[in-house]
Each structure stands twice: as C-alpha cells, then as structure tokens.
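Starting off with a structure, shown below.
Omission of a single protein chain aside, the complex is shown with its protein chains in their original locations.
Then we have chain A:
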C-alpha cells in the first residue's frame, strides 16, 4: 500500500504555472524530504495535499483511493495534518487555544456546550511533554520564542490520529538546539508509524532524518532518490540546476 500518490499534479495561479506534472509517492511511516529553491513550488504542493487549494491538473490518491479535498477540514478528516510555513497560529491566543482551534473540547452545562478549559490545558501539557518542549499551555503565543511557536504548531498535528504530517520549513528561524528537537520529534513520529513530508532548505535536516528526497525546480520534479544513494552535493546541484536530473 502507498499512503499518498500524486500523479501529474499541476497548479497555476493565473498566468504563473507554479507546478507541472509532479508525480511521486509517500509510503506509510516514510520520511520524505521535499527540497527546492525559493519559489520552486514546495508550499504550493503542500497546500494542495492539505486541501487549501485544488490542483489545476492531475490526480491525488490517499490510501489508494482518489481524493478531492475541498477544504483543509477534508484533508484533516482523511488523516493529513499540516505545519504551515508561517505556522498559521493566532498570536493573541494561548498555546492550548491554538492547539485546539477549530476542534475545541466541550462539556455540557445547563444544556449548553461550554469550552472545557481544564481538559484542553491538560491535553496540551501532555502533548508538550511528549514533544519534550518547554512550553506552557496557558502562555500567550505572542510571548513565545520561535521554537515554542513551532512546538505549538506541531502539537496541533498530534491531536488527531494523523497518518501523514506535512511540515513546511519547521526548522527555519529557530535555534540549533531547537532544530535538533524538531528533528528528534520527526523521528518519533516515524516510530509511531506516521509518514512525514518534510520541506526544508537545510541539507543536514534532510540527510539526518529522511528516507528519500524529492527535488522540485521551477515547478517540476527533477529528482526522487533514496537518501542512501544520494549526497548533499548532488542534491544541491539538482536544486540549482547545475545537474539537470538524477
């Protein structure tokens, strides 16, 4: 079984052809690195898989069934969670409120559904512990460091029983120690049987944790290789175009 299959996926924003003929697969529990220069189309691809946009061409299959996501909720229902490049969290809310945004826990009092603050704080605390992140559930995101924000965005993906987690540059703009934490976390997700599509500009990230690397250049897939049979030099060449394909 393959988890995710893309076949000839393309996307245009008006006159801009951001993606064309992208085909690759992600297996269950596999960590795939997605690399490419600025504007190569990585975020666009993530947003298509996550149901934020529809592709203009091509088909997408999840667990061997063709899927048409009309909204992020559809992708989430199928078992796909995302950490967006700009994290998509609300600064003016607490960590716990962000984690549960759109799927709050409730309890019934006098016939009405009220937010269950205690349960959400408790679950958030557990998630942060699991992620070994030093983040308080009640803290406002506005007061948090980049690594803590990242932890909030990642903790969100752990609420449901996800099968595939898309991470758009989770290690950009955080400290070296925090990068190590995020990478360790990705390995732990894999151990739990969760597949990860990791977008990164950092070669060491990809070579540390990924099983395979997929390279996009100007919207086209130019490589899809096992990490074991590639090298940072080769991938750099593929990204810049010094190497045509591999």
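Definition applied: a contact is a pair of C-beta atoms (placed from the backbone, for glycine too) under 8 Å apart; a residue touches a chain by one contact, two chains touch by 3 or more; residues count from 1.
By our rule, contacts and distances are computed from a predicted model.
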{"item": "Protein that the absent chain corresponds to, by UniProt name, given \"Hydrogenase accessory protein HypB\", \"Monosaccharide ABC transporter membrane protein, CUT2 family\", \"FtsX-like permease family protein\" or \"Pyruvate dehydrogenase E1 component alpha subunit\"", "value": "\"Monosaccharide ABC transporter membrane protein, CUT2 family\""}
{"item": "Option from A:16, A:101, A:173 or A:192 whose C-beta touches the chain left out", "value": "A:101"}
{"item": "Contact residue for the chain not shown (choose from A:10, A:33, A:72 or A:219)", "value": "A:72"}
{"item": "Residue, one of A:32, A:45 or A:89, that touches the chain absent here", "value": "A:89"}
{"item": "Residue of A:61, A:122, A:136 or A:201 touching the missing chain in the full complex", "value": "A:136"}
{"item": "Absent-chain interface as seen on chain A, which is shown", "value": "52, 71-73, 76, 82, 84, 87-93, 97, 101-104, 106, 112-115, 117, 125, 134-136, 139, 142-143, 145, 148, 156"}
